[in-house]
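Heads up, one of the protein chains got dropped from this complex, but the rest are sitting where they should.
The first chain written gets the first letter, and so on, giving A and B; residue counts start at 1 in each chain.
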Amino acid sequence: MAKQGEEGFLGFLELHDRRRRHAGSDRRRRMEDSRADGRNPNQLRPFSCTRNPLDRAHGSARWAQGDTIVLAAVYGPKPGTRKGENPEKASIEVVWKPMTGQIGKQEKEYEMTLKRTLQSICLLTVHPNTTTSVILQVVGNDGSLLPCAINACCAALVFAGIPLKHLAVAIGCGVLEDGEVILDTNKAEEQQLKSFAHLVFPNSRKSASSKQPNQKEEDSERGLITSITHGVMSEEDYFSCIERGLAASSRISDFMRTTLQKQAAGDEELKAVV
Amino acid sequence: MDSRKPPPSALVDNHVVPGDVVLDLAEMTNQTIKLGAGLRQDCDTIQATSAGRLRLSKPNKYWVESSQKRYVPSVEDAVLGVVVDTKPDNFLVDIKGPSLAFLPVLAFEGGTRRNIPKFEIGTLIYARVVKANSIMNPELSCMDATGKAAEFGQLKDGYMFDTSTGLSRMLLSSPTCPVLEALGKKLSFEIAVGLNGRVWVNAPSPSNVIVVSNAIIKSESLSGIGQRSMVESLLERLS
């Protein structure tokens, strides 16, 4: 049925983004110290998303942020809820599959975080007494694994047609020893962080309403959905993470929007530098 | 502004994603709008709940058109169902929805307690959705609105396969979509398309059934021209 194209889509979107990125790096000249992989602190790795790479799953997405790759599959909604779940609402179950070995405490926490995050974006009253299963397979891990997984799940839920209040957009923010915040951290960077925050925001939205809020207002309306932090950071550092993360989440939102629009025009992998 | 003719949403025929505000009710007065699939009301706004193209059927019906592997039942849709169980009053039928559909054993033309059809598990049925809401199981009928069997009922022989709901809509669109038109010029076959993303094809020779099925499956991501040339090459291999 729905199959992905193997070749990436590298069209106007990327050119546009490249331009923007260069403009951005000029503005931030003072932050000369670029990261080990050449990115500036606010720069994300190239993102790509493949729609419905799996045949049997009701919706699936392969989401890559650089070399971190997560495959997410959705089955459902299927009739009935498990014991202990409220049958008056739709229930969501999450299964995490690591690349090797059994799942441990870390993966259990990922499952729990994902479940709660997805519950908050799904409209649970549309299909009461049903269960939707979300299964994640780690395909590559080069840092920011949980944010990548959340983005993958969100895309897979949309492809499966699960009714959502809005999208969830996740970003990994790392705080370096000197308090500098870097976004979409890779594995090597994560080993040098003082602390980090994995943040999830609602997507930035289009509105048909005549009163167009400006970007600032719009951003401030997007409240934090999930925040998982590790390590000690100052209050200032944390708010710096939120501010940067929120700004980055608008760019990820744009990427997600373009990806989801692609679905009508056939199944292609979408790549972009965001 | 004429209050009975609401201005269409600025996003009509555009792509929307969940959370997009499609209509702002605060800006409208005394207007009735109808919401179809993929939309919900949240306070003063109408928001998208799924990704796809926003459609407006004049004067006032909005919905989000998208393509999925699963189906959300909607009244008057013609669907292909598979019998999974038989109860005294109903057949339980899988229509790829969130819950099983009921097909009352009497919902057949001239149906009485004496002539209840015998359907084994795995029987394929072409039926119409007559009830659909999120709380109760959807209900099917094998009669049209006037109580006639029309084309509804069991489909025997042939081959059934799954498609996306978008592909089903394309197959049912008029004028006839390129893939069916191109196939129909060279081969004779019967086809039943369920809006729930199932297609049944029958023809005297199995090879024709296979060609038609594969042509339809492959047409999903192709343009009209692509569909025609794909059918050409499939037919060449057949001869």
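As a working rule, a contact is a pair of C-beta atoms (placed from the backbone, for glycine too) under 8 Å apart; a residue touches a chain by one contact, two chains touch by 3 or more.
The rule is short, and it goes like this: contacts and distances are computed from a predicted model.
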Matching the hidden chain's UniProt record against "Translation machinery-associated protein 20", "DNA-directed RNA polymerases I and III subunit RPAC2", "Protein ECERIFERUM 7" or "Charged multivesicular body protein 6" returns "Protein ECERIFERUM 7"
Would you mind spotting which of A:Arg45, A:Arg205, A:Arg222 or A:Arg244 touches the chain that isn't drawn?
A:Arg45
Spell out, residue by residue, where the missing chain touches chain B.
82, 84, 94, 100, 120-124, 155-161, 200, 206-207, 209-211, 213-214
Using the touch rule from the top, list residues of chain A that touch the missing partner.
34, 36-39, 45-46, 53-57, 66-67, 69, 71, 73, 75-76, 78-80, 95, 97, 99-101, 131, 133, 135, 137, 139-140, 142, 187-188, 191-192, 273
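Rule of thumb we're sticking to: only the chains that are shown with their structure count from here on.
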Intercentroid distance (Cα basis), chain B paired with chain A, Å
32
Report the residues of chain A in contact with chain B in the complex, numbered from low to high.
1-3, 52, 58-59, 76-79, 121, 123, 125-130, 158-161, 163-167, 202-203, 205-210, 256-257, 260-261, 263-264, 266-267
Write out the stretch or stretches of chain B touching chain A in their complex.
9-11, 14-24, 27, 38, 40, 42, 45, 47, 49-53, 66-70, 72, 98-100, 134-135, 162-164, 217, 220-221
